[in-house]
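First the structure, which I've put down as structure tokens, then a few questions once you've had a look.
With one protein chain removed, the remaining protein chains of the complex are shown where they sit.
Here the chain labels run A, B and C in written order, and each chain numbers its own residues starting at 1.
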Amino acid sequence: MIIMQSDATKEQIDAVVTEIKKYGLRADVSRGAFRTVIGLVGDESKVPFDRFAILPGVKEARMVETPYKLISREYAKLSEEESEDRVIKVGNVEIGGDEPVFMAGPCAVESKAQLFKIAERVKKAGANVLRGGIFKPRTSVHSFQGLGGGSQEEAREALSWLRKAGDNFEMPVVTEIRGEGQVDMVAEYVDIIQIGARNMYDQDLLTQVARKRKPILYKRHFGAGIEEFLSFTEYMVAEDNKDIILCERGILPLGKGRSYSRYTLDLTAVPAIQKETYLPIIVDPSHAAGRRDLVFSLSCAGIAAGACGLLIEVHHNPVEALVDGQQMITPDELADVISTCRKIRKAIGHRRNNG
Amino acid sequence: MIIMQSDATKEQIDAVVTEIKKYGLRADVSRGAFRTVIGLVGDESKVPFDRFAILPGVKEARMVETPYKLISREYAKLSEEESEDRVIKVGNVEIGGDEPVFMAGPCAVESKAQLFKIAERVKKAGANVLRGGIFKPRTSVHSFQGLGGGSQEEAREALSWLRKAGDNFEMPVVTEIRGEGQVDMVAEYVDIIQIGARNMYDQDLLTQVARKRKPILYKRHFGAGIEEFLSFTEYMVAEDNKDIILCERGILPLGKGRSYSRYTLDLTAVPAIQKETYLPIIVDPSHAAGRRDLVFSLSCAGIAAGACGLLIEVHHNPVEALVDGQQMITPDELADVISTCRKIRKAIGHRRNNG
Amino acid sequence: MIIMQSDATKEQIDAVVTEIKKYGLRADVSRGAFRTVIGLVGDESKVPFDRFAILPGVKEARMVETPYKLISREYAKLSEEESEDRVIKVGNVEIGGDEPVFMAGPCAVESKAQLFKIAERVKKAGANVLRGGIFKPRTSVHSFQGLGGGSQEEAREALSWLRKAGDNFEMPVVTEIRGEGQVDMVAEYVDIIQIGARNMYDQDLLTQVARKRKPILYKRHFGAGIEEFLSFTEYMVAEDNKDIILCERGILPLGKGRSYSRYTLDLTAVPAIQKETYLPIIVDPSHAAGRRDLVFSLSCAGIAAGACGLLIEVHHNPVEALVDGQQMITPDELADVISTCRKIRKAIGHRRNNG
Partner (left out) sequence: MIIMQSDATKEQIDAVVTEIKKYGLRADVSRGAFRTVIGLVGDESKVPFDRFAILPGVKEARMVETPYKLISREYAKLSEEESEDRVIKVGNVEIGGDEPVFMAGPCAVESKAQLFKIAERVKKAGANVLRGGIFKPRTSVHSFQGLGGGSQEEAREALSWLRKAGDNFEMPVVTEIRGEGQVDMVAEYVDIIQIGARNMYDQDLLTQVARKRKPILYKRHFGAGIEEFLSFTEYMVAEDNKDIILCERGILPLGKGRSYSRYTLDLTAVPAIQKETYLPIIVDPSHAAGRRDLVFSLSCAGIAAGACGLLIEVHHNPVEALVDGQQMITPDELADVISTCRKIRKAIGHRRNNG
């Protein structure tokens, strides 16, 4: 990390950036009100910081021994650029702002009719963003892989329904990609690209998605520590994309008979992460619970823990759903969740970094 | 389990109980409005249920293959006795009722003056029950073991301070016991006896405490599954003591760098347990977090998840505390927690079994 | 799954395969000595098995409700094709045969000289396969990403060193790929393609690697259950590549102070997995331990648990290594490990499915 003097010129800053590139690294330049801080992106171990320290306009040059720094509040404070919580705007929706955001829709898109029916009803229930799975990551090769599991044309068609439903009911749309082969196609159709829990560690995929310059909904893997989660987030921000929406969706449960839900929702992580980074975090109670009757309580708890929003699976007729029917709630139940969560948010105030 | 006919006489019921005792088991008789259900306490595997089925007044006799039944909603429904949530009254306080309950006080009682000062301030902040540790379970034999770690006289003196502080500030008091040798003494002084997480599996201790006929605050072990937790709860209820307050206080975290708190608060367990049993459950955010700055968020999340109350460590001067100073909040912070949690409870309504 | 009559003709089998394809599924045809079994690859939920049951030559047609079947011993027994343990031949080496296999080499290839020096010494110590990391998955974007982290040319050059070192010292070579972009290039140079723990869930990558028709070294993710691990293995076998070498490399540890190693090596999984599948499994003690002084004991324990071999990180000068120096052993220590493990294998005999 290189901190420039407050009166450093643009030429001096450019000279430092040029020098950094000679070592095979990239530079992340944060121009704050009072001074400029240049973060090095890449392996710092071979950088001779003492040589940088004597370049014109440089105040301080030193190695930062943390696996994530571009996203950290501490580092942001240095440049006074990002001392505030980051609010990500997608269409008319603000993620991380004063109001909690509700992303809702079916686990898997099954047909145009199903999608439009659900979109209409979640909108009416108060949802802000429409979700719908097209490329479904599945444990078994013998399970339904989503409409994206077929031909390219079928995948495109399903994506176009999602786009139209979003436009029709005035909600930005989000869908998950599962591999590098889907990145270009998905980026054409959606407003937010989701990287699921199982792909959390896929650093080549993270890099490619980040380059699309669209907001990313990034889920924590169920076995991933907070440090790992934030460190891998850094791979995207290193591509100069800071529109990352973090998502907690449950960690490994204690096991059979030990846990009565599919995963253990780690709500302790919510305030803990918000103290580390200025990026917003939301909660997915549906996958964590794996059962419909816990979704209300976990939603309320997530918002009370300080989450900026929820990602909830909704189906007008859960028992008929092709995937994950047991965890989807109805649009009416969603309306109850949303109105209660809005009251809870009001009770706690807007305290993302309440330390 | 034996279900009597709706017109079974007292004599018939008594005859069944006598017959059960012949097999070395005890009988838990639930007299409901419409019929009486007799639960067998002990090893049912050798009981000839077909012989019971033909006794006069018996409608049905069958083995129940669940590790807990006396505390389960399902079993309670049969006798229609306990179909409602159990509310435990201690002095003027109702645990499990319409209002959330706040148990607060220092981790360890250090002196009479310290205890009275904190008691006064937590009362003012809105707390209902006073907690204070005297027998401290500690990982290391080389750590301060609480005032109960010295002589019998010192232990009694510390217990009497707790009693007086409770009386003085009109709060029932709770303290933890750690071994069978403390049960009699502690029962003399306190209103609620706490069995801590590390003693959760100590079935001989559970039985002895239950026989004191006082309410018990029973914490889940950090490695214990829900089924285990409820099964061991059954050891106490089998002694005919149904005044058990369950407490979730965090499970094993993912580990160094993986978790940023001492434990992972399992809030998924809160609604999951409330669907299983009519006993109330509270949440301890202090031990779960192990850091002061997460207590507010975890408290709010706990109440939002449906907990009946909170157990919070408070100190007027946390940095000077002998034990766990890093996780105790101040009385002023407690007041903020309590007022916010009351609003949250109002927002969600009283939904212990919101299924 | 469709079981043909013992006298079913090729035409009848082909007709069934054609019919299966109509439903968008693929067919895995196992021709055994006595009968042919056709496994359906894909979503079986919409297949009308009763209609298949009446096709000529079909003895039985039914859905199999298991997430993995192509790799299971149970399913293999039906066709009597794979009732034996699978032995994978790579050059002169047999993986899963009577002798344990030792794959060794540096964590990261640093230079041609370093690689050749280590290759020579591990060969002399008794190793059978040479490993060397070129595309390194790293938690931090700010860490050294391996020689594959630079340009395509550098990556190719490092791969060519690995190829030459393997040829020179007569050992097949293995390296890890990290994303879909590396599959083609890596397949040109190596004998075995490694899919690391962090990519275990990356089903699009699994499919592409499997299509290269080369043996795959497939590591279990540290949070993955056995069922998940075997289910994702099925994605590769569904591409008709049965040369999969499974690898246990440690699961999530209990945490700071709770575990004294980086991960917990799950040796219980070794015999448990070998009872499920005919595929061979090896053990990686280096990543599990994360410390050099446990590698000997864990290696011995792995072989004693029934593993078919070991994957060990070796460096002639561990303290100078760029990556993971603290867990690499020296070639002399490797020689001790190999000779001891050979004796242990002799003591236990060759019992992969010792049930």
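In this section, a residue touches a chain if its C-beta (ideal position, glycine included) is under 8 Å from a C-beta of that chain, and two chains touch if they have at least 3 such contacts.
Keep in mind the model is a prediction, meaning the values are calculated, not measured.
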item	value
Of B:176, B:228 or B:324, the residue in touch with the unshown chain	B:228
Touching residue (missing chain; options B:49, B:116 or B:201)	B:201
Sole contact to the chain not displayed, among C:127, C:289, C:314 or C:338	C:289
Chain B residues touching the omitted chain (full complex)	24, 40-45, 64, 67-69, 137-145, 150, 178-182, 198-199, 201-205, 221-224, 227-228, 231-232, 234-235, 238, 252
Chain C residues that touch the omitted chain in the full complex	223-228, 250-252, 254-255, 257-261, 263-273, 275-276, 288-289, 293-294, 296-298, 300-306, 340, 343-344, 347-348, 351, 354-355
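Assume only the chains that are shown with their structure count from here on.
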item	value
CA centroid of chain B to CA centroid of chain C, Å	48
Averaged-CA centre spacing for the pair chain B and chain A, given as whole angstrom	38
Shared-contact residues (touching 2 or more other chains) in chain C	252
